[in-house]
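Some chains have been omitted; the remaining ones sit where they do in the full complex.
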Amino acid sequence: MAQMNMIQALNSAMDIMLGRDPGVVILGEDVGFFGGVFRVTDGLQRKYGEHRVLDTPIAEGGIVAAAIGMGVNGLRPVAEIQFADYIYPAYDQIVSELARLRYRSAGEFFAPVTIRTPCGGGIRGGQTHSQSPEGVFAHVSGLKVVMPSNPYDAKGLLISAIEDDDPVVFFEPKRIYNGPFDGDPNKPAVPWSTHPKGDVPEGYYTVPIGKCDVVREGGDVTIVTYGTMVHVCEAAARSLGLDAEIIDVRTMVPLDVETLVNSVQKTGRCVVAHEATRFGGYGGELSATIQEECFWHLEAPILRVAGWDTPYPHAFEWEYFPGQARVAAALRTVMEAAA
Amino acid sequence: MRPSRLHIPKHHSRPGETPDFSYLELAPAGATQRPDINTRVRDMNGLAFELVRVIDDGHTAVGPWNPHLDPPELQVGLRHMMLTRAFDDRMQRMQRAGKTSFYMRSLGEEAVAVAQGMALRPTDMLFPSYRQQGLYVVRGRPLVDLMCQLLSNTRDMCKGRQLPIMYHWRDGNIFSISGNLTTQFPQAVGWAMAAAIKGTDDIAATWIGEGSSAEADFHHAMLFASVYEAPVILNVVNNQWAISTFQGFAGGEHRSFAARGPGFGMAGLRVDGNDFLAVYAVTRWAAERARNGFGPTIIEHVTYRGAAHSTSDDPARYRPKDDYERWPLGDPVERLKNHLIDLGEWSEERHAALAKEMDEHVVASWKEAVTYGTLTEAPRLDAHLMFEDVFKEMPEHLKKQEAELRAERAEK
């Protein structure tokens, strides 16, 4: 076991896979010589060479298209999109091609591409360095969508993603690259070394895609969340003294409905929380599915906590971010509802 | 001095007008030089503006691009083109008769796919668009298989999921056709990059129409191919039309599409797309360049869309009826036929016999194909195939939906 932050854990996952499988290649803007603007690919080009870790032109659509072609030719490309806010130029290649290639060719062709991209706010990035667009990928049939909330999962899920023969869009909440974050920007930053999930095996292991993680068992209410919000929700529940069951969705697609349903059938109450904008977002899917499956067990409406339906504003980051207060307000409403 | 104003590209003709093809920059056969494959791009910019032609007006093969193919090879080429045409004709009629939902012919452009298919190695990977059915003919996919795809029947390679003509063939090294234009162009470059990373000497070739060159993926392909010097051939089939709009709307009014190559420091060639020998020769040249590490080539094939865009389209609304007959570069089948006759290796009689043979082959194939069902007649594919291959393994939510459909159908 080593102490790793999320950047190191992700780096370790790629390092291991580059070493194990000569078909694994890394490509993206500034990922090679420089090691990535968040340094997630640091040292990999030096170790594996310029033909395995490629700097690319600044063309997200081209990066994904090239990765698809490489995948079709037997490689296992891991493409980095520098910020999730810049993934849209690749949207057509992802939605129309990557997601549907296996289907349309009846399984003759597929491209085992992993697309890594940092998402989320809290680093004063303004509207173009803060987005959480998982919702517009989760709706697309044929894509797996993942977002880890800690170094252990990050490494295990990334290895699973790279080994997966289906395409995976892998979101990395950049706010928690260096340490868990409970939503209070005024508190001193906490490193991952203070967190049990910062203990990361140095070698190969996987965390399965398609399984939620019950971060905390509890009987009062179920909080369904993922990414940075896992830590915010934990803190909010703690501050209210609630015995909350907290579920880290981890993989948006495929969704582990069973774990969610078991929990809400037990607690009878549920809050869904994500950082992405609320309207039409992934939280709607979570809420609707849980409601369909657990209607007769529900003692209160399922509430959603999310970013407001505006772009992520630079100066009002903390008024925008769904922090502990917003989660707590929803939890209180849900707990106060008559049974 | 004139005021700034919005320029609207001009069409060579609209319904009721006589086509004016004077905009075409032609060149006599044999006139264009053939540089060595290791020539620096900057020393052969001219190729992007000239027009490689081999078969001259007297049906003779002339000039430095003459590939000197043996008559049997030429006869095979003719046969492939004629089979492609016979297939197209019959499939068009079958769509009109309501047997399939959709079809797209390659009338007038057969030389492009056939000559290029023949000039490449079987292990070279092909990323076609929807008008290169000739590639399947060259590589020997039984017509029955293609027809079953058109019919979405029980032997449909696409398992009922794709619109007709969206073939694929892994074992034949032909990539799946996408309904989305141009997406395969940069994918082919990625494939070629992987070939180079792996150190194999296979190359990739890919095709789009000139209209499709407007899409962003054209740029991605040009850029990645030139930056990494990927072993790939990028083909732009300039058949002058993109549904109802003329090639000028894709930027062909001011400069050839081949010229985009030199703009990126990439070799660019313009070829008479209706000249089997010329297409073969430039493809061989580009393939040798790519295979030997001298980088990618963009080839513009100057040709004409002889038929409608697709069976959903009525060209009488936007172009004259007789335009194809007036196309100055002729018909690719006729031109190769005449060349073979000129060589003393072919005759009208043999030609008529071959045409008949091809048509009979198509008819027999069709007869077999329909025994496997049609879109509307039994035997039909199991609709539950719809849930497979979304992912490698079916996830829970799809299993649930499949069960729902089963219940829904049981009720009926």
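So that you can tell them apart, the chains are marked A and B in the order they are listed, and the count of residues begins at 1 in each.
In the analysis below, contacts are C-beta pairs under 8 Å (C-beta built on N, C-alpha and C of every residue); 3 or more make two chains touch, one makes a residue touch a chain.
None of these values were measured; they are calculated from a predicted model.
Visitor: How many times does each labelled chain turn up in the complete complex?
Guide: Putting it as a formula, the complex in this file is A x2, B x2.
Basically, only the chains that are shown with their structure count from here on.
Visitor: What residues of subunit A sit close enough to touch subunit B in their complex?
Guide: The contact residues of subunit A facing subunit B are 25, 51-52, 56-57, 59, 61-62, 65-75, 89, 92-93, 96-97, 101-110, 141-142, 144, 164-166, 210, 253-255, 257-258.
Visitor: Spell out the residues on subunit B that touch subunit A in their complex, using ranges where they run on.
Guide: It is residues 125, 157-159, 161-162, 166, 168-170, 175-176, 178, 180, 183, 185-195, 197-198, 204, 216-217, 219-221, 223-224, 227, 388-392, 395-397 of subunit B that touch subunit A.
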